Every structure is written in structure tokens, then in C-alpha cells.
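Below is one structure; the comments refer to it alone.
A protein chain is absent from this complex, but the other protein chains hold their places.
Then we have chain A:
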């Protein structure tokens, strides 16, 4: 069954602003005000949706508001809300599951409900359609409905056929759809235009000419919305067209209303602990673990405090949650007291049930890695705990990046097989430090240099390893680097480089830097 809400945005605006009784009265009454909903575009406000009265006055969706005002000066203008419409449609899809087990969105303003084998529960398809029409009318929405063997056929009938059509497979889908215009095939506007120019105005015309001709004409169109033959096959059920159903995912949430407002920390900790236990039970039922936790505290004076927590791995350990929240509640100002506490897990991931780890066992066997990382990033900040990952770059300081831990470690290991350059230092300074060359050997390498106030004499050196600047990333004036691994007379090993060459025309004399410390 396809459901098309013809004026979803306008209906929703009316429901929000006038209440259901007035909205119903408004749809019947043609003497209403011409309402338009406008969206901001680069060229100024443009009409997103217009009520029937506004359309009658000349305003069309897609028109600039200034043009519409010129036609109809008494337009009532309100802002449009596409995300709100989308959320409303999702709710509507869940509500529409009263007529069938699966329902899917058909953006921007339609729904598809799978009613296979369901109609007899309502007393036939006509009764099903009547029931749906009455329900939507009761909600104050103007809809067009159709039932057909395939989703594509139902869509075409709902948009272009007579209202509340019920097409059965025995009667022949093609026969029922033949008088509809080609736009009922859900094609892109340019394809519809092309077909109309070819003189193929109805689906019946399209079905009459041979498959081979259509396939040859549209052979390079891969997308179904651009290929009439694929759309025709989907319409007749020769080609599968899976729908993506909408499923309700209830948010794991628990709350506690406190008889006496809480003003002290110890009591609040106790409440948070109780809530964590309750939330864990809720999560356990769903076989999930929390990745993000939101704690909301309503104060007596109407103020709301939020605390948010993110975890490195899904968890269902109430003690762990309580401990992490304890660190976040230190700077809490309870004011006259907290009367309602709510704990929700807006982000949860599947977590299989495991043998519960007793507290004593955690003491003796130590904590898990995820718990350790959580505690570290809670106290030191999320930026403090990192793991190095290789990055595709020749520049040594850019060849390594820092990523959050517990990523896909196996992937990283495979990534750098055989591409690790040899002779790299154990540690790299955050910023390469300039060194003062005191005496330079004829081959260009310094013999004596000063770094951090000490004089180093180079005893042995290996190099140069020349690394050219990455021209696709840096400016044209970047200079190349010649890297040397050196060992000084005391046995200290460093990684130094010269930036630039004498006379390369990119600045003055080359400078020397110390970048890495070798083991």
C-alpha cells in the first residue's frame, strides 16, 4: 500500500499551530488564509510548500517569495522545517505499521506499507483502504492511497491514479496502469521530458514498443530512476526492489523522581548508582552496551544540568558508569536541590551477555583495557590517550598520526607491511630544533655542532637520505631535506637534517636541524 501525503508540510504546520479541530475545519473551509512555508536559499526565500488557498492565488512551490507576493500580496508566510517534516514522516511510518508488518519511507512525503496477506484482517482491500483513509482523516492529514501488487505500481496509482484504487495481480498490473502518465514510473524529470518528446506519454505506450528498443535507447543508464525499462520491470515485479523498513528503536532510559530534593553529593551518588543499575538491566534485555550516557538533573528552580559521557567500548558495568560520573559531578551546583534525575544511553552497541565479573575478581585480576582507557581519558582528557597510526606521507613528522585507541588494530598492522622506512629514530621531537654548526666538513656534513648548549662532535654518519618536499601539499618555496643518522664521539645517536641546498634559490644558506633521537 502506498500512501502519499499531498500536503505534508502544510498539514503538519496546521496541526502544530491550530490544534486538530481547527485544522480539520480549515481543510474543509476554503475561505482560509493563503499560507506558504518558505525555505532560505542563496537567492532569497523560496516557497517550499503552499496551501490550497495560496495555490489558488497563484503561489507555487519553488517560486521565489517576492514573485509570489507580487501575485498575491496577502500571503501568510512562515518558515519551513524539512528536518521536522522528516521526523514527522518517520513517526507516521511507525504508526502506519498498524496496517502491515513493514513500512518504509518514500521521501519526501510518502510511505509504503507492506500489506501482503493482511487485507483479510480488515475485511478486504477496499475496507483496508477505507480504514486507512478514515484514520488519516482523523489525524488531519490529506492523503491519497492505493494498493497494488508491487511498491512501484502502488506509488504510481497513489500519485497519478484515482484515489483509493486497489489493483489485484489477477486483473493485470500493466492493464491497470496503462492509462497513467509516464511520470508515474518514478523517473527523473529529464527522462520524463525525453519520453514525452518521443511521444511516449502513457505507460501503455511504453509497454507496447519492444523491450529491445527501450534497452538500446537507454543502454547507458544504470540508475533505475533514469532507465524506464528497469522501472517498468520493477513495476511488474520482474526485477526485485527491496524496501528499507523503518524500525522503532526505543532509547534505553531510566529516570527517578525524588520525593525530597537532593542537595548533598553522597545522596546524589547513590541515586546515580541506582539509575545505573536500572539502566544496565534495561540494556541487558536488549543485549546492548552503552557507548554514550546522558545524565540530566532537574533542579527545583527549573534549571536542568546535563552531563555527557562517552565510553571507549560498549559497557554494562554499573560500577564503572558510577565511577566515571563521579568525576563529572564534582563541579555540580545543586542550588535548592535536585528533584528528578534521568539517565539515558542515546548510543548503544550490541554487547553479548557474559559471565558477570565479580568485584573481587576485578580487584585481583585487574581492570580490562577498555575500562583503563576510559579512566585515563576521563582524568587526562580524550586527547591524552592516543595510539600512533601510519599515514601516507614522505615527511617524517607527517608519516605518523595519533588516533583514538581501540581502533582496528589488525588493519593498521596489515597496512604498513613492507613500507616502513629503515633507519628511523626511536623518538621524534615535536618541533625539530635548530643546531648551530661550528665546523663543517668538506662534504657538507658538520663536524662539530652545538645543540642545547653542548658541543657534539660527529664521529660517524650515514646519509644523506634525501626527502623532497611534497609539492602537492606544500607551497612552492618548500626546501628539500637531507637526513643523516649520526653518532657523536660520546656515542649519542641522533637524526639530523639539512634544509635546502646551497644555491637552490629558495632562501639563504641551508640550515641544520635535529629532529630525532635514536636509541
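We adopt the following convention: contacts are C-beta pairs under 8 Å (C-beta built on N, C-alpha and C of every residue); 3 or more make two chains touch, one makes a residue touch a chain; residues count from 1.
The working rule: contacts and distances are computed from a predicted model.
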item: Complex member absent from the view - protein name from UniProt, among "Manganese/iron transport system ATP-binding protein", "Cell shape-determining protein MreC", "Quinol oxidase subunit 1" or "RecA-like protein"; value: "RecA-like protein"
item: From A:390, A:477 or A:507, residue that would touch the chain that is not displayed; value: A:390
item: Which of A:43, A:197, A:222 or A:379 contacts the chain that the document leaves out; value: A:379
item: Contact partner of the left-out chain, one of A:120, A:281 or A:427; value: A:427
item: Touch with the omitted chain, as defined above, among A:212, A:266 or A:490; value: A:490
item: Touching residue (missing chain; options A:5, A:399 or A:437); value: A:399
item: Positions on chain A where the hidden chain makes contact; value: 365-369, 371-373, 375-376, 379-380, 383-390, 396, 399-400, 402, 405, 409, 412-413, 416, 418-422, 424-430, 451-452, 454, 459-462, 485-487, 489-493, 516-519
